[in-house]
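Left out: one protein chain. Kept in place: all the others.
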Amino acid sequence: MTPVNRNRLVALGALLVAGAGLAFIAFGNIGDNLVYYWSPSELLSNGDKAYSATIRLGGVVQPGSIQWNEAHTTLEFRVADDAKPESKSVHVRSLETPPQMFREKIGVVVEGTYDQAGVFTSNRLMVNHSNEYRAPKEGEAPRQWQDTLAEGATTATVTPPGAP
Amino acid sequence: MNKFVKWGLPALTLGLLGWGWWLGLVWAPPDREMGDVQRIMYVHVPLQWMAMLAMFLNFVAAVTYLLRQSWKTDALAEAAAEVGLMFGALGMITGAIWGRPTWGVYWSWDPRLTSEAILLVAYTGYLVLRRFVEDPDKRAVWSAVVAIIGAVNLPIVWFSVRWWRSLHQTQSSPKTVDPQMVLPLRVAAFGMLGLMILFLIHRYRIAIAERNAEVALPEALPSDDPAQRASQSSKVA
Partner (left out) sequence: MNALTSLMVLAQVGSGRLQGGWGYVGACYGISVAAFVLYSVSLWARRPRAASDSKE
């Protein structure tokens, strides 16, 4: 066999291997086994399996569910399948300061453990952003948002807007 | 052509990149939610696009090499892998920095980030393999095989955000991005394309010079450019 023909066979073989690998990953059931996070309804429907292991729970912060304790050290909220008020949700307790973008109806992924009492204790709270990028609406000034919200309360603890 | 590569292309690249980044950093509005941090998009996204493009070029060059042996495609594959790896690594670093204020973490093992990490490791492996094989002919064939199999990662990285649940958002489109943000992104992407082509050309020249110096025997491979090869090989011999 000439080197040229051999190389063509090599090319064919490599392409076949690559194609098979891709097809396996794209159409195989890898997605079912490699789940980055569980939705609240999935977590609730296999509760026993979910206890005590470190897992991730992903969903939307249920409107009206965000609560801080007196000292503002503990944050509690409910993660729901979607933003509808009647959708299934899980009670989450977090001890860390959430990212600034945390709010009602935003997508979050929490890492932690789920206990028998139905409380998910989060060690890590992540906010996930959608693929939308929008300019501020008429009258909105993102850089001044903080000042209007915390009128009179802007002290040293509040990070100053770094905009020049 | 040579004049263009030497002066025109660098000027065009700097102009486009400077204009695009000026548009992105000064002219474009901040995002409603992300504020000014969203401006990272104008460097992160073009970097990732060009990384993907360079790595795809590496795949095309590898297949072409195996079908029709030529040091040109082998050199192009080497150049594209190195440039792609550099852009990809920068894309990952800028992505991690962007992740800290928005997600709250620099890194999480979500499908997009994990597949991107595998992609970068694969192309690092490719370049290491090329360093370790002495025989240029064997090196070209083996690395072409690695390049073809490694290229499987490209569609996986691209579609990871659609196939699986991830922290990283799905691809944006002009529909989900305001026009004042699409323009800087486009300009910056063309600037980045110019930069990639510039890097590729210069890296390719290095690779082809190395190949010519390595191949002492002119009959080892059918020559692409007999005059050049003859002069090079006589120098080596």
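As written, the chain order gives the labels A and B, with residue 1 at the start of each chain.
To be clear about the criterion, a residue touches a chain if its C-beta (ideal position, glycine included) is under 8 Å from a C-beta of that chain, and two chains touch if they have at least 3 such contacts.
Since the structure is predicted, the reported quantities are computational estimates derived from the model, not experimental observations.
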Contact with the hidden chain (one of A:43, A:79 or A:101): A:101
Hidden partner chain, residues of chain A it touches: 66, 68, 70, 72, 97-104, 106, 142-143, 145-146, 149-150, 153-155, 157-164
Interface with the undisplayed chain - residues on chain B: 1-2, 21, 25, 31-37, 39-40, 43-44, 47, 86, 90, 93-94, 97-98, 100-102, 195, 199, 202-203, 205-206, 208-209, 235
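FYI, only the chains that are shown with their structure count from here on.
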Distance between the centres, which are taken as Cα means, of chain B and chain A, whole angstrom: 29
Chain B partner contacts - residues on chain A that touch it in the complex: 3-4, 7-8, 10-11, 13-15, 17-18, 21-22, 25-26, 31, 34-37, 58, 98-101, 109, 124-137, 140, 142-143, 162-163
Residue numbers on chain B that touch chain A, as the complex places them: 29-36, 38, 41, 63, 65-69, 101-105, 108-111, 137, 141, 144-145, 148-149, 151-152, 155-156, 159, 163-173, 176-178, 180-181
